[in-house]
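Rather than the whole complex, this shows some of its chains in their spots.
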């Protein structure tokens, strides 16, 4: 079952609400002997942490992770060695201004999970969005940091390729740019343009959507469990489970619908390493649900957050028709912080499939 | 685990290869007391069955389903009543012309799972694509026929909305058209255009991609298990697990990336039935991973099949560089037959979540 768990052999279970005392996760199935530290995990969390630029929520959370189980101290200062038992990770919630949310305790923000949580459970933690808050994604990033250790040869590179209607120019793609601007944008020209555009959006109390692209290099061939545990199916599930995501593509994705078989065929020659050498990558590194050894390319669309200043028509929990506007601190473009989250989900899917593949076939 | 199973409380496990003696599935968790018949399941299978027009593979399979367990005879002729134990469904493979595939036994079709199955398992059933053949989708449709009974108030409507670069005109959408042409196309003008276009493709021994749209009406509100068992995440996994699918969208999907929060907000008024009345459906019927009660709208992109007559550069299992062309019977547009398969996967996801929701909350 998968209420709040992702993966099978490498299995992440998250818990926690935006304004509770803490959030956290349990990472089960980690190979014993992995070496890491709290500060390594912190590095990844810091990439996602809010309040780092004016383009993400001004909530200030140190997001300090604590590891509560599943490790023994290593020889080096702060070094931890995984023992193979569950690793519990915990992050305290510090900056909870619950009063900000008092006026929407009973009102449903249009386009938000407020209403569906009430429809499902008959009760919900309205404070800061409760369980549906993007705050939960900190746990995904922390779990992803451990997943990366399980697939040490894999390099994950997330980037924002579209904000609103403004797309990057791929001819300007420069990996080094990604860490130089607050948008994870590989196109320096577009990064500058986004800056002005998002300033406008932010000042207007509005929000806007985005598209994130994750590339995983160095993925071993053979990962994936067809037919229902296909690698792309699990990546799709992982990415679609991130807050506000409305679409997922692998490789050419929706553009593949417009191709002919001739154009779509990734031709092969023999590589010097006696492995197939693909001459193109329309497939995004996955054929028949199994990795080819090429780069895995996944994209996902993030809708604009529903927390905006402009009043929208809605109802409240008693059924009264009301207008709703959100005054709390929010992201003008929640897609920005989704970049490290997307990387983490792909890392978790790969870690799970590396273990499953090794289990079934005895090969790495 | 989910090698070859989909769902949890309502769980489908499929087996079988294209050219083995049979294919089949086990549907576990069916509510007892459901009444149906082999001929009801056959009705749905017939929608997917190949060889019905010149636009799908000319393989002629009667696709006659047999039910081997999990039912007792009802009072009416042919009526069956589910007992709550596993329902085993089996379909014989009849028209296996394995010799057609002899020449590609060791050669990898570019863009096909041939190569990845060998990379993963070191062995594969090359006959007709083996396990990776679209033939497996007959099992999905059969399981989906039972899933439909679990959600009797839901109406599923699949349609093809794009072939190659040719998209339907939504202003001409007519549900009744869908069953009148061989494409499940709701736009009669475009259906005529596709006919000529696909004739060309077929005669050239080529293939082309497509986009399928599934709409589910009458879905109860409250389905979905956030955060990792979100309804949209499981629909995405289900659809992405279908052969040749490269992208999945819910509601506005990738178009949501271009919207502002104001435009994306599905405003609400109070309905006469004391339920929320949504004024738009950008969300595609799912907010925060939970159904809103609106129509669920999912789209998926199907790439062109890799079985084409034009030679492509490739390698064989020994590592020799070869040219590959496929002479077997294949679909010029595999997306056509994906329409009932997509419906079936959405039905299975909904059936699973109806049972899970009822289990956790005690409500339907």
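Letters are used for the chains, namely A and B, taken in the order the chains are written, and counting of residues starts over at 1 for each.
Keep in mind that, in the parts below, a contact is a pair of C-beta atoms (placed from the backbone, for glycine too) under 8 Å apart; a residue touches a chain by one contact, two chains touch by 3 or more.
Please read these numbers as outputs of a predicted model, since none were measured by experiment.
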Note that 2 identical chains are shown, then give how many the whole complex contains.
-> 4
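Convention: only the chains that are shown with their structure count from here on.
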With chain centres defined as C-alpha means, what is the inter-centre distance between subunit A and subunit B in Å?
-> 27
Residues of subunit B defined as touching subunit A within the complex | 1-6, 8, 14, 108-113, 115-117, 119-122, 131-132, 136, 162-165, 201, 206-211, 221-230, 232-234, 236-241, 243, 246-270, 274, 276, 279, 282-284, 286-293, 301-308, 310, 312-315, 319-321, 335, 356-357, 361
